[in-house]
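Yeah, one chain of the complex is gone here, protein chain that is, but the others are all in their spots.
Naming follows writing order (A, B, C and D), and every chain is counted from residue 1.
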Amino acid sequence: MRIGIADTTFARVDMAKFAIDAIKKNSDAKIVRYTVPGFKDLPVACKKLIEEDKCDIAIALGMAGPKPIDKQCAHEASLGLQNVQLMTNKHILEVFVHMDEAKKEKEIYEIAKNRAEKHALNALALLKGKTELTRYAGMGRRQGKEDEGQIKV
Amino acid sequence: MRIGIADTTFARVDMAKFAIDAIKKNSDAKIVRYTVPGFKDLPVACKKLIEEDKCDIAIALGMAGPKPIDKQCAHEASLGLQNVQLMTNKHILEVFVHMDEAKKEKEIYEIAKNRAEKHALNALALLKGKTELTRYAGMGRRQGKEDEGQIKV
Amino acid sequence: MRIGIADTTFARVDMAKFAIDAIKKNSDAKIVRYTVPGFKDLPVACKKLIEEDKCDIAIALGMAGPKPIDKQCAHEASLGLQNVQLMTNKHILEVFVHMDEAKKEKEIYEIAKNRAEKHALNALALLKGKTELTRYAGMGRRQGKEDEGQIKV
Amino acid sequence: MRIGIADTTFARVDMAKFAIDAIKKNSDAKIVRYTVPGFKDLPVACKKLIEEDKCDIAIALGMAGPKPIDKQCAHEASLGLQNVQLMTNKHILEVFVHMDEAKKEKEIYEIAKNRAEKHALNALALLKGKTELTRYAGMGRRQGKEDEGQIKV
Partner (left out) sequence: MRIGIADTTFARVDMAKFAIDAIKKNSDAKIVRYTVPGFKDLPVACKKLIEEDKCDIAIALGMAGPKPIDKQCAHEASLGLQNVQLMTNKHILEVFVHMDEAKKEKEIYEIAKNRAEKHALNALALLKGKTELTRYAGMGRRQGKEDEGQIKV
């Protein structure tokens, strides 16, 4: 199995490192990394990882600024990632951190680490099959923060 | 007939269960389930259900958070689902619940259950033919809440 | 000539009826109807009408709720309809009514009727050729309400 | 050379006339016109002008209402026009006038005339080659109003 890791120089945390460590600790999948300037460069990077490097899945790691225009740019990157998935029939786990998710830099760092690690494990699960995550269906799982859990009635 | 059911670990209610129960009670269609982390992972999951598992229709079940960024993410997932339908010429019933549709968790649960069940029946109707639902055209039907009914003049 | 009519059970007015009546009164085109749950199901329905039922043009009739999320959903449906037109090189007349276009239900009904009828005639005109509507170019025509007319200088 | 002119019956000014006059005065290109109801019908009209009528470039002329929903519709039309250009590798000059660009109808008329004429000349320039407009690069040119000019430092 080959896992593509696309990340950016724009991000203020080396998110790819967390994802790579989590993958290495839990599998012997081959990792191919691709670093681009910003998150708008991630979709074509992921497409190239899948098509040129034969990756079976990709993880796209990026960080978005706090302004409205940054949300718009994140939206464009996300739509690009959607399209790549549909063009290749491969999953791309989107690991985006928004700079307004927390006030302190340390918290941003923790969110980035937690989200990158958990989505790396999600990638490994998706590679195992369509029902590997079914045991957690509707369980309110979160990446980047604590799980919210299932609604009890 | 084969019906694909794509759901998420992010949702706080096991919406797929309601859809599956409704389908089993009303048909002997074969069900193929695919659980992914969040609703942005649903479009490619549905495409794989249709193309790899030969599903004739799919139901995409997801739950969206209450913040503006969550609406944006739901928008991206919805656009992806639109594209999959146009790439495959198959319907995908989108069963999304927004966490701000109700204040109490119990109500969210009820909306999720009602919407999942009704759209499961819609899927069965669409499989029967283009005019199966025509008797209800313009009748103000709703999923997740009570029908609004036809405007009387 | 074959005209596809796609409508929904969500709408609170049987808009298709008005369109069909207007077509029958003014042409002997064959009509193929397809009723789906909501307006997000219209794009693939129109694509199937064009590709499977060989329709030369389609009319997509839907009604949108008054909330911001409803506008977002209408946007998704509209983008889907755009894509279908570009994939098939066929026109799809979009006949959407927004529930906040008027306060009284009777007015909504009148807008729906007027818009459906006028766009049915537009569909017939487009089937005749590229310059059939040129006599009305820049004339401020409206569907669902009175024409605004040309700006006089 | 063949130039497609797509316009609408919704617009309140016959914008196509201005574009056609400007083209005729400055070239002997063949003009093919296509009039549709509203600007959402322009993308497929332009695609048909390019593919069916072998136009080398197209000009899409439309007018948008002043409300938020009108902006959303213009956005959908613009995205459609983007897609047509990428599907055909031909330029489409988008000449949209928003009814809130000016308060007086006479001003709207002047904006429409100026923008249509200038973009007609832009179309002629683009047909001449990739560097025909390079002499004006970064010069702050505007269509519909006066040029803003280059920033002097």
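Please note the rule applied: contacts are C-beta pairs under 8 Å (C-beta built on N, C-alpha and C of every residue); 3 or more make two chains touch, one makes a residue touch a chain.
Keep in mind the model is a prediction, meaning the values are calculated, not measured.
Touching the absent chain in the whole complex: find that residue among D:Ala29, D:Leu79 or D:Leu127.
Result: among the candidates, D:Leu79 touches the missing chain.
Considering the whole complex, which of D:Ser27, D:Asn114 or D:Gln143 touches the chain not shown?
Within the whole complex, the residue contacting the unshown chain is D:Gln143.
Which chain A residues would touch the chain omitted from the figure, given the whole complex?
Answer for chain A: residues 7-17, 32-37, 40-41, 43-45, 47-49, 51-52, 68-69, 72-73, 75-77, 79-80, 83-84, 87, 105-106, 108-109 touch the chain left out.
Across the whole complex, list the residues on chain D that are touched by the chain not included here.
71, 74-75, 78-79, 82-83, 85-86, 89-91, 93-94, 98, 119, 122, 126, 130-134, 136-143, 148-153
One rule holds for everything that comes next: only the chains that are shown with their structure count from here on.
Tell me which chains count as touching both chain A and chain B.
Touching chain A as well as chain B, we find no chain at all.
Specify, for the interface formed by the sequence copies chain B and chain C, whether it is same or different in terms of residue numbers shared by both sides, with half as the dividing line.
Interface between chain B and chain C is built from largely different residues.
Any idea how many Å lie between the Cα centroids of chain A and chain D?
Inter-chain centre distance comes to 40 Å.
Could you pull out the residues of chain D that touch at least 2 other chains?
Within chain D, no residue touches at least two other chains.
Think of each chain as a node with edges to the chains it touches; is that a line, ring, star, complete or other?
Per interface graph, the chains form a line.
By the touch definition up top, name every chain pair that qualifies.
Result of the pairwise touch check is A-B, B-C, C-D.
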